[in-house]
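With one protein chain held back, the other chains of the complex are shown just where they sit.
And then subunit A:
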Amino acid sequence: MARTVEKRGEVLDQTSELHVLAVDDSHLDRKVIERLLKISACKVTAVESGRRALQYLGFDGEKSSAGFNGLKVNLIMTDYSMPGMSGYELLKKIKGSSTLKEIPVVIMSSENILTRIDRCLEEGAEEFLVKPVKLSDVKRLKSVILKGDGEENGDMRTQKRKVRDDSSSLSPSPPWPLSSSSSSFACDFSPNQMKSPSSLSMQSPLKRPKLRNIF
C-alpha cells in the first residue's frame, strides 16, 4: 500500500504530480529549475521574487484560503540571495503563517556557508541545496516530499544539510565542529559532507569526490 501524505486536505501518493513554486530572481535559473522540475513530472510555477511568491500563495498577512488562486502548492523552492525579500525571509514568512507553514520549503544557494545553512534548517527549511541544482537533487526531493516528511522534520533536519563539495570555491572550509550542537554523533566525513546525526540510512546520491578519512 502506497504511503500517503496529507497536505492541507489533499492526499498525495507516489503517483501524484507535485506542484512546485520556484522562486528565483535570475531568469536563467528560473528557466533551468523549471525544466528540471518538468522533466521530473512536476507542475511548476516560477516567480521572480518572494513578494510574488506570497502573492501567488494568496498570502496577505492574514488568512489566505479564500483568496488563493491556482493549484495547491506542494513544495516551494527558493533562491537564498534575492533583492528585496531574501529566500530566508520568505521562509520565515511561510513558516510563520498558519495556512502556509505546512508547505515544505527548500532553499537553494550558490554559497556553501554553514551558518547560512543552519539558519535555514533551524527556521524549518526542508533542505538546503547548493546550486547549481541537479536532476538528481530534484528526483530525490520529490521522493522525500511524496513519502511524507511531517513526522520526520525534527531529527532529520541536520541530515538534510546536503552540501556539495564546491571544489571551485577558494574559501576555506571551516573545520568540522565535531563537538558542536545537538549532534553527538562523531562524523567521519570531511567538512563538506552532510551532517548525519542519527541515521545513515538516508544515502546521499551526491558526488563526494573527497570522501576520505576520518579525523
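Basically, a contact is a pair of C-beta atoms (placed from the backbone, for glycine too) under 8 Å apart; a residue touches a chain by one contact, two chains touch by 3 or more; residues count from 1.
Everything that follows uses one rule, which is that contacts and distances are computed from a predicted model.
Enquirer: What protein name does the UniProt record of the undisplayed chain give, "Aspartate aminotransferase", "Protein preY, mitochondrial", "Histidine-containing phosphotransfer protein" or "U3 small nucleolar RNA-associated protein 15"?
Expert: "Histidine-containing phosphotransfer protein"
Enquirer: Could you please point out the subunit A residues that touch the chain left off the display?
Expert: Where subunit A meets the chain not shown: residues 26-29, 31-32, 35-36, 39, 81, 110, 131-132, 134-135, 168-170.
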